[in-house]
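What follows is a structure written as structure tokens; I'll ask about it next.
Shown here: the complex without one of its protein chains, the others still in place.
After this line comes chain A, so read on.
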């Protein structure tokens, strides 16, 4: 399989370059001019109509990466019903990624992280603001902008500890008595979310 790899790779590269007039470029390098051969043949066929626009002509070029690492991280933290933080400049954000607590500093390598139920903390000087996030995603861009989206995020003070304990006990019991795969998965999710809330309240 690997012996053929180089042949397959070179074959696909040459095929692409011969098929398309413009080789695919990164969006930061997109030229503003359109494909001239296409425009000319269009004008021959339909001289009174404008050539159709392509999606890339509507796109703004991706912001270029600053040459020096910025001092602050710009955070956009949004929920489906509210924009919690919008363009806030902070020093660091710690997000509950599925791979563990991830600290994000300015100049972080571009990453897309799936979030698990856990605590997200926003550090600004000595100020630390904590939210419990139910799940979501975090997009860290090359220009030190972090877009964090969550379905539900609450400050820790709004969580009722007794309800959490009750829920944990209920779902642990459901997990033990679950029969189908789906029931097991739902009970497992319940146990995970409630344990995370428990840990958040006590930690």
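Following the convention adopted for this analysis, a contact is a pair of C-beta atoms (placed from the backbone, for glycine too) under 8 Å apart; a residue touches a chain by one contact, two chains touch by 3 or more; residues count from 1.
Heads up, the rule we're going with is that contacts and distances are computed from a predicted model.
Per its UniProt record, the hidden chain corresponds to "ATP synthase subunit epsilon, mitochondrial" from the list "Nagb/rpia/coa transferase-like superfamily protein", "Glycine cleavage system H protein", "Alanine aminotransferase 2" or "ATP synthase subunit epsilon, mitochondrial". Annotation: of A:90, A:113, A:148 or A:193, A:193 touches the absent chain (contact as defined above). Residue in contact with the omitted chain (choice from A:78, A:142 or A:159): A:159. Although one chain is not displayed, its contacts with chain A can still be listed: residues 81, 117, 132, 134-136, 151-152, 154, 158-160, 163-164, 167, 181-182, 184-186, 188-190, 193-194, 197.
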